[in-house]
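For this depiction, one protein chain was excluded, whereas all remaining protein chains were kept in their positions.
Labels A and B are assigned to the chains in the order they are written; within every chain, residues are numbered from 1.
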Amino acid sequence: MSDLRTELKESIIEQLNLEELSVEDIENDEHLFGDGVGLDSIDALELIVLLEKDYGIKLTDPQQGKDIFVSINRMAEFIEAHRTK
Amino acid sequence: MEKGIAVTGMGIISSIGKNLEENYISLISGKNGLSFSEILETKHTHLPVGEIKISNLELLDSLKLNSSKPITRASLLGIVAVKEAILNADLHETQLGTCGFISGTSVGGIDATEKYYKNFQDGDYTEFIKAQHPGFTSKQIANYFEIKGQVSTISTACSSAANSIMLGARLIRSGKLKRVIVGGTDCLTKFTLNGFNSLMILSEKPNKAFDEDRNGLNLGEGAAYLVLEADDVLGAKQVLGRVSGYGNANDAFHQTASSPEGEGAYMAMNKALRTAKLNPRDIDFIHAHGTATRNNDLSESVAMNRVFKDSLPDFSSTKGFTGHTLAAAGGLQAVLNLLMLKNQQIYPTLNFQNKMEESGLIPITDLKHKRLSHILSNSFGFGGNCTSLIFSSNEK
Partner (left out) sequence: MNKQYYISNFTSIKKGAVYNAKNKIFESELELNEIDLFLKEAYNFLALSYPKFFKMDRLSKLGILASEVLLKNESLESDTAIILSNSTSSLNTDKTHQESINQIVSPSIFVYTLPNIVLGEISIKYQLQSENAFFISDTFDAELIADYTNDLLAFEKAKNAVCGWIDLKNAEYDVFLCLISEEGDVPFTQKNLEQLYYFENE
């Protein structure tokens, strides 16, 4: 079983152009929108695109992202529960 | 106060009318121009838009233009509006020879390139390649009227037309030009419809500016232009009003969102008041940017409160009528401001039901007759580009 969390970190680094970060730099429970990884509102929209493209989950309200994208752990939990791909 | 630059003519085409008269009738009868896409061939037919129900062929026909010429929709709309403005200002051919033309657009030309892009590689429709440049749209309009003075294109997103008006006023004030046509044009495109959709700021319902439950904007299309002239060439001409103040500032916060304190808007409004040498209390009405996105309306409300404190005048957003016409928005607002000054009335914010909890502000929701001397008009663009203009009655 592939490690979803690692897969997510790799995707995020590539999709969001986090050029100066590597998989090891992102903690599973780190706040993605905090100072460390430092994502912003446009990144949140890109994550919504990622959910649909890679996991077949369609969010219709951008506000849902606030809860789901808090950390890698939270994202992985949500994806495991709702993925269709 | 500063006297300001005279406006001697204006023209407009929008989803609520193809000229001044039709727009006016829609405004006073509360008739909006929102519908679903028919002319634009998009898969997003569930999204309300302010589409002008006139096809390119019909526009070409009405302007007696050859359909074999590579002319884009934004140019066609622009020509219709400029034509009315020139007529309205009673400008003669010789005057057009030295007249300037400053036009704002964000997607002018893209309506053609998104249709023909794939054909370019096969060597077809290559005459439209140049249309990818926003300047092409402005040139087509200028060439139609043989305008030979300075022609410039401003591309600063939703503040483009407002910035064009500001530049035009400055060119006259500095003596560089005696007359100049200013404004903007933008048409609906799949480019913007899909793009805004990806930002999740489009509403599937008619937009509700400044409402607690607002959930996004509706895109629109249109063109609107003013004719500005220097005082020493006015003669006995009608003066519809004056551009008496203007200000532009950058929010320096985010590419597309406005800062929570509305800093850019706050600075732009204050700059406009300063150039007009007016106090906040002198403003009778604020024509808000009011796109009905969660972000803009809150940010703009905060900024208005900061500037006006306890003397906030009546305010309204007219995007419930026309949709958000992007680069042309500042031009459309300008024309509506002059209609308001002429008729001493304020046009309402449509679809408003509940005030925002954070601000408690209530816009004007019915046609209101009011003594108006000075109107402040806001246009805020992506990239933090914030512009405010002040329009004043012509003092005799």
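We adopt the following convention: a contact is a pair of C-beta atoms (placed from the backbone, for glycine too) under 8 Å apart; a residue touches a chain by one contact, two chains touch by 3 or more.
This structure is a prediction, so every number in the text was calculated from the model and none was measured.
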Report summary line: Here the chain that is not shown touches A, B
Report summary line: Checked against the full complex, the residue among B:Asn88, B:Ser203, B:Asn248 or B:Ser392 that touches the missing chain is B:Asn248
**Report entry** Among B:His133, B:Lys205, B:Lys237 or B:Arg294, residue touching the chain not depicted
**Finding:** B:His133
Query raised in the report: Which chain B residues touch the hidden chain?
Result: 106, 110, 113-114, 117, 132-135, 138, 150, 152-157, 163, 167, 170, 174, 176, 190-191, 194-200, 247-256, 263-264, 267, 271, 381-385
Report summary line: Residue list for chain A contacting the dropped chain reads 16-21, 38, 42-43, 45-46, 49, 52-53
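One rule holds in what follows: only the chains that are shown with their structure count from here on.
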Requested in this report: Can you check the complex and tell me which residues of chain B touch chain A?
Outcome: 198-200, 254-257
Requested in this report: Enumerate the contact residues on chain A facing chain B in the complex.
Outcome: 40-42, 45, 48-49, 62
